[in-house]
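A single protein chain has been omitted from the complex, and every remaining protein chain is retained in its original position.
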């Protein structure tokens, strides 16, 4: 799991007095930066090798400008050419939003998807979502 | 169904040379403006009465800066306090992204959800998603 | 002079209930699109040849979400390698913001500034800022 924190920006509030829902994809994307480094250690745009296929964002609470956001990022599923990432955002210790994102390993020069290399896959395994406590565990 | 068109902004491209995935929620939100008017005809922030609960965005194609985007918006489901909106974005006649969004009827003064008034419900019925043509229907 | 209109986006409001000042550079940039076409007719990113050196933005009025913005764009000064662009934004017929921007003709492959070609210069002359009428000028 990767942890990332950020301060909401004043410009991310909207006329309803909370953070605009439209800002969340950029926050979750920033929180994936350490994950991106597994794929592209320098983060150089020239060697970028992931493309976003879909995301699903649930907003659990109105998010305020004043307090820091903590985002936890885990890998939920590793396929041959893609991975699913789960993220949870907290503010003042309360969960405020969740994201589920599918990223595809992509060769921008050839403009096609490719298989995730074995070395990267094995590194991703270190960041699998922790299992929820198991009710058999009495 | 509502139709809406927009020109991608130069600032919405990213270093990979296409439109950043993070821009899509704001595009789809703009394309819901006519829907918002059914709830709040003046669009005044003081009488705003919807809150976004979740969205799901699928990216089907890399989106380029140069060409116009057309977005079609339909109502997929009308509940007591919420509605589900389906949207399809096209560029150069090809589908490039889809969105499914859940909006909740919300009283910002009381800070609680409320039932969607019957008059608004009946207007929403005019914008239900068109049924797909059925080839058996000869 | 070029005219451009846009509808403010809901996500561009901020917690003070008006349009965030941080949105204005992207609006003014969009309003320069016809000017960009004089330099790069296809608007393709691969052949882009301008870089922004500075801008100055004055906000004259709080800008509201509800009403359309009209932006007028003129060329104020044409140098060997750069040009100065003046822009005025109006909402409900009232001036709400001004921008003065310096753009430099730039070769992204060589990473250096170049002289603006004579053909482009002559086209720019058609878009010079109109002189204010001066009744004393007899």
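Per-chain residue numbering starts at 1, and chain names A, B and C are given in the order in which the chains are listed.
Keep in mind that, in the parts below, a contact is a pair of C-beta atoms (placed from the backbone, for glycine too) under 8 Å apart; a residue touches a chain by one contact, two chains touch by 3 or more.
Bear in mind that the values here come from a model prediction, so they are computed numbers and not experimental data.
A.B. asks: By the contact definition given up top, give the residues of subunit B that touch the hidden chain.
C.D. replies: 10-11, 13-15, 17-18, 20, 22-23, 65
A.B. asks: If the hidden chain were put back, which residues of subunit C would touch it?
C.D. replies: These residues touch the chain not displayed: 15-16, 21-22, 24-26, 29, 45, 48, 51-59, 62, 108.
A.B. asks: On subunit A, what residues meet the omitted chain?
C.D. replies: Residues of subunit A in contact with the hidden chain: 7, 9-11, 13, 17, 25-26, 29-30, 33, 36, 42-45, 65-66.
Throughout what follows, only the chains that are shown with their structure count from here on.
A.B. asks: Which integer distance in Å separates the CA centroid of subunit A from that of subunit C?
C.D. replies: Taking the mean C-alpha position of each chain, the two centres sit 36 Å apart.
A.B. asks: Whole-Å distance, subunit B centre to subunit C centre, using C-alpha means?
C.D. replies: 30
A.B. asks: Roughly how far is subunit A from subunit B, going centre to centre by Cα mean, in whole Å?
C.D. replies: 23
A.B. asks: Residues of subunit A touching 2+ other chains?
C.D. replies: Touching at least two other chains: 15, 22.
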